[in-house]
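Only a single protein chain was left out; the remaining protein chains are all shown in position.
Moving on to subunit A:
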Amino acid sequence: MAVSEGRVNPRNNIGKTSDAELVKRLLIENYGYAPELIYIIRGNHQKVYARKPCPLDVGRNDGWLYFGRIESDGIRLTIEGSFLVGPKATKNVIELDDERARRYLAGESIEVNKNLYGWFILKWRSYYLGSAKAKDGRLLNYVPKERRLRME
């Protein structure tokens, strides 16, 4: 499985359709499941944020969950986004063994089947490690530096 190459850059659709509609469409295309949440796309980096509705209007407020990012060839999920999508995802999920999961969590890009290309949710046991891009036989690492596993 892989996200097809050569299709329209989804970033070009930002602003032309509602943020929620675009995010949900990309999630379904990439992973086969889109959680029912409020989504917005913010800033120059096309970051996707999500949250649930609140019945009380308290005026100016913040507190969105950083869910993922619209990439030129799909949607990448943060660790948090992958925990929300992963359990019900029906495609593009790669399971890692303990050794590769540890190396990935420590910040390494890890080897994978050469035929894979595109965005994949990484699963380790019952956990989700975010999305990684499969390219040239490797899963490129997207674990933020401050969240990497310290291996002694």
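Everything below uses one rule, namely that contacts are C-beta pairs under 8 Å (C-beta built on N, C-alpha and C of every residue); 3 or more make two chains touch, one makes a residue touch a chain; residues count from 1.
In this section, contacts and distances are computed from a predicted model.
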Missing subunit (named according to UniProt) among the choices "ABC transporter permease", "YeeE/YedE family protein", "tRNA methyltransferase" or "Sulfhydrogenase 1 subunit delta":
"tRNA methyltransferase"
Which listed residue (A:Asn44, A:Asn61 or A:Thr90) would be found touching the missing chain in the intact complex?
A:Asn61
Looking at the full complex, which residue from A:Arg11, A:Arg25 or A:Arg51 touches the chain that isn't shown here?
A:Arg51
So that we can see where the missing chain sits, which residues of subunit A does it touch?
37, 50-56, 58-63, 65-66, 79-80, 83-84, 101-102, 105, 125-129, 143, 147-152
